[in-house]
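Input: a single structure, listed below in structure tokens.
As you look at this complex, bear in mind that one protein chain is not there, while each of the others sits in place.
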């Protein structure tokens, strides 16, 4: 069976007061922000940041999909670890899978995002893999 | 084929400056907030709000799942319509599907949320349908 | 005593679940968002929106000051009224004062914002009142 190549980074975050909702637990929508935190940290560590892409290639990388499955509550002040895994694909897409763990190493949630490349000005979708991304994959995977 | 009963409400929203990201389009995470806007509006129109549930039954209804598929960009000042559809299920769950449209009636995104019932204090999961919800379904579906 | 001319608009908002914090009351930072809601609603009603300014004059109107004094808690589901008052000034500034009231017409908070004009590209500050704003003031005040 074909096994796509992957790269995983981990990012530690402390849950803020303002991340929590009226149940005193992280508001579900904020996990989508944590996924972005993980992705941005991955970008810094592996030279694949929003801003680098934008400046190098005049491309933006909007999401076309996100999902999240919640397993456990997390409360304010808790330290969580975001595990962001880049999943190789031949398509003109950036795919990440996420696992978030609490301090007891319990799985808090899992999720996935899919991003595509669009021209930053016209917003037109790129059908083929942009050269910089092909080069990045060859170098990093 | 079994067709679950559904109830749909529509909610109009004007996209705010602060909903938009550096691409001058709605930040993807804010659609999760729009789903909540739709769900809360449904709750007001059909007596199934977070707060009613909490006060009546001392239950909270956290999400166990959310997904969103993005089709079109939306910019600030645009009027969008959130179509929130309650999907009947025999399980102890609240399921909603969402479609968001722009002013041209183009589909902007689709999504889904699944909520469960937990004791607001102990956070224990309810395995069976709570009586108030059973009564609500009998009355409204 | 000189009394600056003013224009006031009122905007009704329903407090969302996700606006509230762990105390089950609106998180203090969200009032800054409500001020923006009021300002955007003023902009729509009086043709002074972020986006119109940006498109007409290639200017942005960032804040240089905000303050807020909190008087009363507001909880989720409450209907609040934002009173946004444009305060005339000869300077190259946009000044608003805000009062937010709950449903019992009790004062919830007061605040103020000051915005300046900058070139949207270079981010350079405009020292003098831009012509479109002068014209707007002559027409509306």
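The chains carry the letters A, B and C, assigned in the order they are written, with residues numbered from 1 in each.
Operating definition for what follows: a contact is a pair of C-beta atoms (placed from the backbone, for glycine too) under 8 Å apart; a residue touches a chain by one contact, two chains touch by 3 or more.
None of these values were measured; they are calculated from a predicted model.
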Touched by the hidden chain, restricted to displayed chains: A, B, C
Candidates B:20, B:48, B:61 or B:94 - the one touching the absent chain: B:20
Touch residues of subunit C, complete complex, unshown partner: 22-23, 25, 28-29, 32-33, 36, 50, 60, 62-71, 73, 120, 123
Contacts of subunit A with the absent chain, listed as residue ranges: 14, 16-18, 33, 36-37, 40, 44, 49-51, 76-77
Interface with the unshown chain - residue positions in subunit B: 17-18, 20-22, 24, 27, 29, 76
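The rule is short, and it goes like this: only the chains that are shown with their structure count from here on.
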Distance between chain centroids, defined by C-alpha means - subunit B, subunit C (Å): 29
Centre distance in Å when subunit A and subunit B are each reduced to the mean of their C-alpha atoms: 24
Junction residues of subunit A, two or more chains touched: 22, 29
